[in-house]
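Pasting a structure below so you can have a look.
Note that this complex is displayed minus one protein chain, with the remaining chains in position.
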Amino acid sequence: ADMTVGFSQIGSESGWRAAETTLTKEQAEKRGIDLKFADAQQKQENQIKAIRSFIAQGVDAILLAPVVATGWDQVLEEAKDAEIPVVLLDRQVDSSDDLYLTAVGSDLEHEGEVAGEWLVKEVGDKDCNIVELQGTTGSSPAIKRKAGFEKAISGHDNLKIVRSQTGDFTRTKGKEVMESFLKAENGGKNICALYAHNDDMAVGAIQAIKEAGLKPGSDILVVSIDAVPDIFLAMQNGEANATVELTPNMAGPAFDALDAYLKDGTKPEKFIQTESKLYTQSDDPKSIYEEKKNQGY
Amino acid sequence: MTSSRLFSLATTFLIFILAYALCIAQFPNMLSTRVIGNLLTDNAFLGIAAVGMTFVILSGGIDLSIGSVIAFTGVFLAVAMGDWGVPPLLAIVLLLAITTVFGAVMGAMIHYLAMPPFIVTLAGMFFARGIAFLISIDSVPIKAGLYDTLHGLYFRMPGGGRLTFIGMAMLAVFLAGILIAHFTSFGRNVYAIGGNRQSAELMGVPIARTTVMIYALSSFLAGLAGIAFSLYTSAGYSLAAVGVELDAIAAVVIGGTLLTGGSGYVAGTLLGILIMGLIQTYIVFDGTLSSWWTKIVIGLLLFAFIALQRGLVWLSARRSGASAAIPA
Amino acid sequence: MTGPGLSTFRRILPQLVALVVILALNTAIAPGFLDIAYANGRLYGSLIDILNRGAPVALLAIGMTLVIATRGIDLSVGAVMAIAGAVAAALITSDHSLAVTVLATLGVGILCGLWNGALVAFLGIQPIIATLILMVAGRGIAQLVTEGVILTFNDPGLIFIGSGSLASVPFPVILWVFLGIVVSLLFRSTALGLLVEAIGINRRASSLAGIGTSALLLAVYAASGLCAAVAGIVAAADIRGADANNAGLWLELDAILAVVVGGNSLMGGRFSIAGSLIGAMIIQSVNTGILLAGFPPEFNLVIKAAIIVVILVVQSPASHTLFAYFKHRPGRAPDAAPATPPARETGKEAAR
């Protein structure tokens, strides 16, 4: 089909997002869709500008990975006026749901919960002091993954978050902050587990733990979210324990829904949830690494 | 000469028109009222903030805090109207008072403590965003009747484009800025301080008062820009508008204002804003650039515009026989 | 110490005092802050962390000091760090030797600096804008090299640069101290320092006095690019991967802050690299202190802003005058200095 789709991506701030972009482009190519790609460099205003430009260009549909939940009403209304269907990718908006066709994504809070539940099960009823590496202060994954995790461990009084600081979703900050956690908690002897809002911070933190002379994965349990290839390497080495997958292939389901809608007006469900799959060391991390390596992470 | 200053303004305008024509040649759709309307609406908040930045830069200073002030504004308004139940108009008045005082304090530190503006406003940048975080780290939707009313205020142009309220507000702010810069004593004093602070002082320009007013004005306009931004997104978010100060500085400089102060036009800044908006629009229309090429191309286009401008000004200076080996 | 050595010391005294005060605060917040242990063949402790974590900013501050001395500014250093990290990772993973990798990366850093320098010196573009171009485009170039992913590597030699230690001192610490000393010596034992200061204060008059201002500007920006490249290698080696998106993000602001906290004027002229390095350590101490304090991250920025303001206010020329006034001449009308803040502005007209 000669279809033109505009894709407003948040940016390229992480390996995960780069993979999402790569997969979206691949999917579009496979289906013969002309994809107009706009990188917003983390700015909502750029995304709004991009969507407006898409409308001005008269694209057939728009994919939007919204950087925040709020503030989309007007521009989505404009798209609706112009009869261009919008599909949300991987994050949600708080606009009324008749302004977009559907949203494909995972439930961020659920991801945190899955991670928390794993940890609860893993430690049983031992006492466990947890340190938490948050994502960028104020970003929705940081807020929701924190909330989900806290929900999962609430009611288990043996689990306690003793320190929580932002690592900005990056390896460098993950490592730096973990170093200070280790110093502040008696050289790390008080810490039983690390929960990181993404794998990159966990990878950085693992190095810090190693450099402090402790063994990540056994002295300190490591659980994180995203399931990027490098965390599987760590798992294979026994340095990380678990990760929750956030699939970068959001575009596949999105294009499916669009195809169906544009062909005969089939309305998809309003939320197409992707699976938040938990991986642990027992899931053959080596082969998963090999498989994920080439997906553009 | 005044005419040579106007010449560089005309040059910039010419470059803009030329660039727009080139864009249209490639994407005929870009000649729609939609695109023109979008250019104004999408850049409204940036434009309003850039007017303030123009005054600051004209005085030889710089204000790195405006992006953070915009973020603070959004969060403050959203939480004030939502959680604290402050009536919208009162919240706005309160907000503008806060940002103005914030700017005045920065200006006072710059003057009385003889601290460089770059650093004072850098601290201000950390501070304003920090306060925004303290108020709320969530993105908070704004639901106020006033906002809906203002959203409804627009002219529909033939061809589907909209001249929105914030777009018009930006133009109004530019008009006011031009008036202040060129037809008030305050404006003259700003240019004087930018030209040479010590001379200005020896000529009796009230340095202290003017400096404080300049930064107060900039923060006031940043607050106004924040309101425009919150209208634009109907929300307040502490991570919003990161790096807007750099965009504003770039727009001011592309508009022909010298960072060393004392020379430039508010109207030039409008051209700067439009040129930057055009670059963005062009990239989206093209739609084939990867994330990284997007950045590289923005950088290259920025370079092309500045180099072109320098080139034209240099050529004209050469023609009038005023070229110098010594950088003036 | 000889005369000049003593005067350098006197010059950076306020910075040293500020550093000590911050460290004392940290000790109050985090017991055991001052402990230094020896483990796994290297020193270990919060103080060592500060020296080590502060390495990228310290390295950037060395080059930034020189650029600022010429009354310029280099916003591109963060992006150049990203480029350098990406290039190093790309080279090492495509099986080039460590020497080739490092040299080529440094070369790329110098090239970036030369580009900035050319825009400033030959096209006469104002430094903020000239370097803003590379700040925007540079990260794109870095991502182009890594194709947007974090390029991980395992070469022990390269990793050593980021997390190895020599004589039980972390290698990055050795690197910035060494580079700081080398650059200081280069500029102070030759006439470079004087010439750079002259350009910064009055470029026009310097040029008339026969100083090759363009060549010097090129050199200074190239030096800044080189320092950024070293910082980029350190940052990448530290996490064993090149993170083109985040490496050095907003670090240019920290570097500028370090230079200013180090007592250097943004208006160019007199500079002290030692001061900037101490400034970098002050900033890192603040960052580490915030992390150790255990406040929720929402407070980070406000605390940082407050501390910076206090340090700068205490250091500002005006409060010095005030201080001197209370110390020497109680009951005397204040000096002219506050009314005419030490004639810095005269240079401005001149440099136009």
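Every chain is named by a letter (A, B and C) in the order it is written, and numbering of its residues begins at 1.
Here is the rule we go by: a contact is a pair of C-beta atoms (placed from the backbone, for glycine too) under 8 Å apart; a residue touches a chain by one contact, two chains touch by 3 or more.
Methods note: contacts and distances are computed from a predicted model.
Missing chain, UniProt protein name, picked from "Na+/H+ antiporter subunit C", "Acyl-CoA dehydrogenase", "Phosphoribosylformylglycinamidine synthase subunit PurS" or "Sugar ABC transporter ATP-binding protein": "Sugar ABC transporter ATP-binding protein".
Considering the complete complex, the chain that is not shown touches B, C.
The missing chain, though absent from the display, is touched by one residue of B:L77, B:L150 or B:V205; that residue is B:V205. From the set C:V67, C:V173, C:I201 or C:I273, the residue in touch with the chain omitted from the display is C:I201, counting the whole complex. Counting the whole complex, the residues of subunit B in touch with the unshown chain are 1-2, 5, 179, 182-185, 187-189, 191-192, 194-196, 198-206, 262-263, 320-326. Summarising the interface, subunit C meets the missing chain with residues 4, 189-192, 194-195, 197-198, 201-202, 204-212, 216, 269-270, 332-336, 339-340, 343-344, 346-347, 349-350, 352.
In this section, only the chains that are shown with their structure count from here on.
Inter-chain spacing, taken between the CA centroids of subunit A and subunit B, is 34 Å.
Of all residues in subunit A, those that touch two or more other chains are 11-12, 18, 21, 137. Touching two or more other chains at once are residues 133, 137, 290-292, 294-295 of subunit B. By the touch rule above, subunit A contacts subunit C in their complex via residues 11-15, 18-19, 21-22, 134, 137, 163-166, 168-172, 175-177, 179-181, 183-184, 200, 203-204, 207, 211-213, 230, 296-297. For subunit C in complex with subunit B, the residues that touch the partner chain are 73, 75, 119, 123-126, 128-129, 132-144, 147-148, 203-204, 207-208, 213, 253, 256-257, 260, 265-267, 298-306, 308-309, 312-313, 316-319, 338-343, 345-346, 348-349, 351-352. On the side of subunit B, the complex with subunit C involves touching residues 60, 62, 109, 112-116, 118-120, 122-124, 126-127, 129-131, 133-134, 137, 195-199, 201, 246, 249-250, 253, 258-262, 290-300, 302-303, 306-307, 310, 325-328.
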